[in-house]
Structures are given as structure tokens and as C-alpha cells.
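With one protein chain removed, the remaining protein chains of the complex are shown where they sit.
Right, chain A next:
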């Protein structure tokens, strides 16, 4: 008597119902967890918007968006956002002037000139620099950079824009360096060799071939770094002071949008006051600027990307 085996039946029998249910459930579960990241964005927008609307019910939107005076504590309180924006702007400009050339220079050195050994030593150090907490940078700004600045330039106050600006610049150097280096390393070797073959030197090749080819990545790294500088909080809270003013003065105290949020929340501001709701209006403005920057960076890397 022979027994007939049916392979198809055996497979079906082994595929138990429970494992089938798992197979069907897993994608749904994973999708639900994934959607939490979207919920987080929606929650940020909802909270910023709903509390800001309450703020604009009390303070006219037009005063907020056109005013240049930010005096929430005074008798006739003024909420003119431009005083805070001008503070953020000064810090970001100083940081960008300091960090962009140095970051790009480091990227060029790492991608075009250095040997593998040097790269293997320097890249982890840049990673460490990128991982230093911002409160530590704040300490460094107020206790190291500011005294040096004040000893060589006597007009500089204890709280000023230059010192935190430079330190924010130091903070974003690793970001510019590593993102730009990635962009330049991905330019194919053949293009460089073509240029060398025509008799160009390394620096000529770098500026006329490699950088134009990698420009989308480099620009995107600049924009992302600026976005990071706009949102930087602790360095400016510690070293830039808390006196909002609408000017271009870099030697005296100022306040950025982020530093205002920290100043108010670290005090005892009562829930439900105008000042409490102003936090969210400032937060919304801050979110708007960084969101704009991130969108520009995504657009740049899509629009100007050269595929090889």
C-alpha cells in the first residue's frame, strides 16, 4: 500500500492560521505606528495655531507682525515681533559668515586633499563636535569667547551678539562640513580626472568642476545649517542676554525668538496671561522660518541635483 503525498496540501497545512494573521496584521500595525510621526506634526501645528489664535484675539495681529517694540512686561505691553526677529537675524548672519567659509573649506580639504588616514581621524572629531550639547556651547560662549572679545574690543558688552553668533557658527560647522563633503565625494572620479588631464591644478578642478557639480548638496547644507542656527536656543539664552531691540547693533545685549521662549518658561508666568499665549505666537513664527528653510533645502536638492 502506498501513501500519496500532496505537497500543496502539506504546505497549506503548515501555513497555520495564526502566522497568516500575523502576516496580515504586521503591515497595518507598522503603518499605524508610522502615522504617529504625522500626528506629531499635526499636534505641533494645532497647538501652535490654536494658542496663537487666542493670543491674536487679545493683541491685534497687525501690531504683532508690524511692530518693532517687544516689551511684554511693561505697563503698556508691546508685542512687536520684529524686535525678536532682528535678534535672531543678527545671530544667524554672524554664524553664517563665520561657519560657511570654514565649513566649506573643511569639506574641500576632507573630500579633495586629505589622505584616508587623516579623514579617518578628523571625521570622528567633527562628529564629537556635532554631539556637544548646546548648553555646553553656551557655557563656552559666556566664559571663554566673550571675555576674549571684550579684552580685544572694549565696546563689547557682557551680553552681545558676536560671541553667541560665533559659537552658533562653531556649532553648525560640522553640519556644513559633513553634508558638503558627502555632496562633493559623490561627484564621480572621472570628472576630476578629465579636468586633471586637461592640465588643471587641484584648486582649479575643485572650483570649476567639483563644486559646480556638487552645488545642490552644498547649498542644501547651508540652508539646513541656517535653519539650525535660527532654532538654536541655549547658546543665545546664556550669552546674548534678554533685552529685545530692533537694530543691527552687535556689541550690546539682544534677545532672539528662542531665547524669549526660554526666558518666559523658566520664570513663573501664569497660565492664561497674554505673555503665556505670546510664547506660542513666537513659536509659530519660529516654526514658520525653520519650515521655510527646510522646504527650500528640499527644493534645492531636488531642483539642482545633477545625476551622473
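Everything below uses one rule, namely that a contact is a pair of C-beta atoms (placed from the backbone, for glycine too) under 8 Å apart; a residue touches a chain by one contact, two chains touch by 3 or more; residues count from 1.
The working rule: contacts and distances are computed from a predicted model.
K.L.:
Absent chain per UniProt: "Cysteine-rich domain-containing protein", "Phosphate transport system permease protein PstA", "Fe-S oxidoreductase" or "Anti-sigma factor"?
P.N.:
"Phosphate transport system permease protein PstA"
K.L.:
Give the residue, chosen from A:8, A:117, A:154 or A:201, that touches the chain omitted from the document.
P.N.:
Missing-chain contact among the listed residues: A:201.
K.L.:
Taking the entire complex into account, which one of A:101, A:194 or A:212 touches the absent chain?
P.N.:
That would be A:101, which touches the missing chain.
K.L.:
For the chain left out of this view, which of A:61, A:113, A:153 or A:304 touches it?
P.N.:
Final answer for the missing-chain contact: A:113.
K.L.:
Which residue among A:56, A:82 or A:287 touches the omitted chain?
P.N.:
A:287
K.L.:
By the contact criterion defined above, which parts of chain A meet the unshown chain? Give residue numbers in ascending order.
P.N.:
Within chain A, the residues touching the omitted chain are 11, 19, 22-23, 26-27, 29-31, 33-38, 40-41, 43-44, 47-48, 51, 101-106, 108-110, 112-114, 122, 124-129, 131-140, 142-144, 170, 173-174, 177, 201-204, 206, 224, 227-228, 230-234, 237-238, 258, 261-262, 265-266, 271, 279-280, 283, 286-287, 290-291, 293-295, 298.
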